[in-house]
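One protein chain is absent from this view; the other protein chains keep their places.
Coming up: chain A.
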């Protein structure tokens, strides 16, 4: 039986094969070849697309280049969501490789945040970790860390260093055994049916009676529509890291093992494919 550590590795080393194509409206000096890349599911687009940018800039004139942004089938991709979440939410049932269109102009300010440099990503990432720790440990763990420990988390993600990241992240995953889990589970639920970007509320890992909460318990409270009722056909998939965990999975375990590096459990509720 694989150890829990292997689950962490599997989650960390998840890759999505991606085909980047240049938006046909861009002005180029010659035709741009598509660019193929394996994107780490747990990373963020700006951290892993330097090569893509370089590739397309070769065919473009500098004056035609503005901030790069990505779009999948008409939907601008938010760089501040983990790549795996973007894929699961927008494209999980489409054919691989994932097709992403690269734009260098007409930045959709309404939909996307600007990302002038990776330090913006770092700030976003670290603030997510801090927010998660506020939920889990009243920020005690993250505040006890030194600057270089924070750096270690960030560098681990940036350089795809599993061991480096987890050597520090494990501290964020600790909790007092007598409490059976974190104070609250940091999670975000993304729904295609909702206008809100995601659901994020306080939810404890253990019920008042002392029973561990499961994924089912969470969904029942947050978005009961996502659950399949008796005798009904399954309308939605509950996807975390590209898989559908059983609803009886304890939420605390999910939070420890299937959270993204930002320490949030990102759950995508997507319609079951019809075919």
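A few notes on this one:
The definition used in the following text is that a residue touches a chain if its C-beta (ideal position, glycine included) is under 8 Å from a C-beta of that chain, and two chains touch if they have at least 3 such contacts; residues count from 1.
Criterion: contacts and distances are computed from a predicted model.
Missing chain, UniProt name from the options "thioredoxin-disulfide reductase (NADPH)", "Tectonin beta-propeller repeat-containing protein 1", "FAD-dependent oxidoreductase domain-containing protein 1" or "Histidine-containing phosphotransfer protein": "Tectonin beta-propeller repeat-containing protein 1". Annotation: of A:31, A:163 or A:178, A:163 touches the absent chain (contact as defined above).
Set against the missing chain, the residues A:110, A:202 or A:246 yield one that touches it, A:246.
Mapped onto chain A, the interface with the missing chain covers residues 1-17, 36-40, 43, 47-51, 96-97, 118, 148, 151-152, 155, 158-164, 166-168, 170, 173-174, 241-246, 248-250, 252-253, 256-258.
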